[in-house]
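With one protein chain held back, the other chains of the complex are shown just where they sit.
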Amino acid sequence: MSELAAHAGEAHHEALQHHFTSLEQQRAASSLGMWVFIAQEVLFFGGLFATYTVYRHAYPEAFSAGSHHLSWKIGFFNTLVLIGSSLTMALGVYSAAIGKKNRVVGFILATILLGSVFLGVKYFEYGEKIRPCLGDGPHTGCLVPGARFDAASLHVKGADLGHVQIYFSLYFAMTGLHALHMIIGVPILLTIAYFAWRGRYGPEYHTPVEIVGLYWHFVDIVWIFLFPLLYLIGAH
Amino acid sequence: MTSESRTLPADHYLKSGWDLKSWLLTTDHKRIGLMYLVSITLMFAIGSIYAGIVRWNLLVPNGSQMSAEAYNKAFTGHGVVMVFFFLIPSIPATLGNFLIPLMIGAKDLAFPRINLLSWYIYVIGAALTMYALLTGGLETGWTFYTPYSTVFAESNVAVAAVGIFIAGFSSILTGLNFIVTIHKMRAPGLTWFRLPLFVWAHYATAIIQILGTPVVAITILLVALERLFHFGFFDPNRGGDPILFQHLFWFYSHPAVYIMILPSMGVISEIVTCFSRKRIFGYSFIAMSSLAIAVIGFLVWAHHMFVTGLSVYSAMVFSALTYLVAVPSAIKTFNWTATLFRGSVQWDTPMIYVFCFIGLFLIGGLTGLFLGNLGTDVHLTDTYFVVAHFHYIMVGGAIMGYLGGLHFWWPKITGRKYVESWGKVSSLLVFVGFNLTFFPQFVLGYLGMPRRYWSYPEEFQILNVLSTAGATILGFGYLFPFSYLTHSVFRGEPAGDNPWGAKGLEWTTQSPPKTHNFDAVPVVDEEPYDYASPPKETVRV
Partner (left out) sequence: MNPAFPLVPVRASSVASEVDALFLFILTVTGIAAVGIWIALLYFAIRYRRRSDDERPAEIEGSLVLELTWTIIPFLLMIAMFVWGAKVFFHLNRPPDDAMTVSVVGKRWMWKLQHPTGQREVNQLHVPVGRAVKLVITSEDTIHSFYVPAFRIKKDAVPGRYNLAWFQATRTGTYHLFCAEYCGTEHSRMTGSIVVMEPEEYQVWLAGGPAPESPVLQGEKLFTDLNCITCHRMDDAGRGPVLRGVFGRSVKLASGEEITADAAYVRESILIPTAKVVAGYQPVMPTYQGQVNEEQILALIAYIESLRIPASAAAPARTPTSGAPSR
């Protein structure tokens, strides 16, 4: 390997960490690292997807009833918002690759904005289901599994109401975990935006933008699976 | 082989700072490895104390030594601490962290700061779990079976679950670091099939850490959620399935046992070749076996569940795959033994531990065949036969390899030699104590003594007393290496760069190594373990 010779000029790039022999090696390592991390995330969500599969197969009608209670329109809107944020993220990465610093900052801020819209909508969706459970009173419409769960409010006949709690447990666990990943992503995006604004990234080095982009796309893809599985069961 | 230098090098990684900050904020993989060494040794001590309590109780059949609650907390504490906080991190976090960059000619791992982060995560997870264990305790068994753990247990289930959840990320980050490092940071000329088998073993282990740990993480999270918010995933009264927990749990926890043994096997490969002064027999077979174990190991989890009510047909699939996963371990054992043939065998302490490993791992692994067998497992599962089986592998195998590795690389890590005769005496003590502790448990198991029993029928007492006697000897045995190895750090004779005359890039540096490991990037131009030619001298710039 003649990496040392080929990349001699880069040995002084300020972003090159001391234990790497070249920027290219550093970039390749960071990229592989993010892919490995994503593989791990797939298995992390995978446990929930496996649980979902087992219970949906066992209680299809309960899952259908629970799903009908969600607003697919809100879910669809959120899906579009998130896909949009992936688009702005990809444009941000591209802008970094062609060295357009201001566009990088702009696109990342747009990504954050769209992500926040998504989270805001989620807050509203959760609120609808959780607020009735708080305080004293009849807890009508409470959809948090547990003692206060109000299965009767699901207004659907012929369904296995007893098992709808499992559906909602999975709903909260899966969308909650997904939302957590987005909440963690926002400060990371802010950090990248800040460094972009400070001029740290350019065509020869923009690895952090790339790998954060990868992470954000992954979070988007998880949602693309969650949406039909949770919102569109039995939809015609 | 250098035998002349009798002083430590002037500049090495331990000298680049002595204060707390230089340790707690270090990104040097060698220092992080040492911090892990201290932490896991502490956890091993705690786990051993729990073991002592367990064996103390089992001296008498009627449970008169302590209450059942105390006993149940003791065996749970023993399992949780030993599995999650000792065995899983042990070799990878200590020897792996220290050696992998050296073995591949790199200055550090790919992500040094993530390495430090993994240590902090480990410490936080351990602290939280110990807090749970010491205030109120945990008495679910380390396996947390539902619905007992989610509905009926009256102990710190949720806090302990969160502690273990946190610690899991330490394992994941270590695995991530190793995979990227091994892929991207090998020195020029170091192709995959020139890698030391220690590196292959850690690569396979890292695959399991990445793919398996997240599943147990989410499972434990679900247990905590159910415990706190009564979600109902595993509670049959809410439509949940308690057996689903077992599937999810064992999907990780079976591959986890390969996380515990593969690194140790990597150590054995390194020692056996050096102390036979001969290229290891069947290098590529051993390397591929590590990968095979990692892959097939993901397919056998339900062999822990043969009596839960699985369908006979799915039980058959898992049993067949369990037999399949035994084959690569057998291949390794044969290859190690064959390496000694016409070798030049040196009976130093690391090699003694190799003999112990092979001898005891044989028993542990072969008794797995009884448990993977559908006909005999019905009788043997959930008895002391299982306890004996996994201790033969974990202690007789993994820990023997760990001790062997510590002794082998101790001169490299500390720059000093330990006293060889102490090494031999301790290994004998550990070997004898170990067998006396665990062999009677095979008999107890076949006789029908179930696991996790605070009190037991009188006819089982003799075997239990023998076992406790062995545990006492084993406990003392472990104190010896702790003492003389620690002592050698301060008073040991300087070892020189390559006291064993071993092959491998780590032996071409000074002992202890400099902070940045190599003065010049090494270039690899020979096959691994090429003992026909003399070891390379350290390159000094």
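Letters A and B name the chains as they come in the text, with residue numbers starting at 1 for each one.
We adopt the following convention: a residue touches a chain if its C-beta (ideal position, glycine included) is under 8 Å from a C-beta of that chain, and two chains touch if they have at least 3 such contacts.
Everything numeric in this text was worked out from a predicted model, so none of it was measured.
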Which displayed chains the unshown chain touches: A, B
Out of B:23, B:56, B:131 or B:145, which residue would touch the omitted chain in the full complex? B:145
Out of B:131, B:285 or B:480, only one touches the absent chain, namely B:285
Using the document's definition of touch, tell me which of B:60, B:295, B:338 or B:419 contacts the absent chain. B:338
Using the document's definition of touch, tell me which of B:225, B:315, B:395 or B:436 contacts the absent chain. B:315
Considering the entire assembly, which residues of subunit A contact the chain that has been omitted? 59-61, 157-163
For subunit B, enumerate the residues touching the unshown chain of the complex. 63, 68-69, 72, 139-141, 145, 147-148, 151-153, 236-237, 239, 241-243, 276-279, 281-285, 306-309, 312, 315-316, 319-320, 323-324, 326-327, 330-331, 333-335, 337-338, 340-347, 355, 358-359, 362-363, 366-367, 369-370, 373-379, 381-383, 443, 446-448, 450-457, 462, 531-532
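Please note the rule applied: only the chains that are shown with their structure count from here on.
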Separation of the C-alpha centres, subunit A versus subunit B, in whole Å, is 35
Provide the residue numbers of subunit B that touch subunit A in the complex, in ascending order. 101, 106-112, 172, 176-177, 179-181, 183-185, 188-189, 210-215, 217-219, 222, 225, 229-233, 238-241, 244, 248, 251, 516, 521
With touch defined as at the start, can you tell me which subunit A residues reach subunit B in the complex? 1, 3-4, 17-21, 25, 28-29, 32-33, 36-37, 39-41, 43-48, 50-51, 54-55, 58-59, 62, 144-147, 162-163, 165-166, 169, 172-173, 177
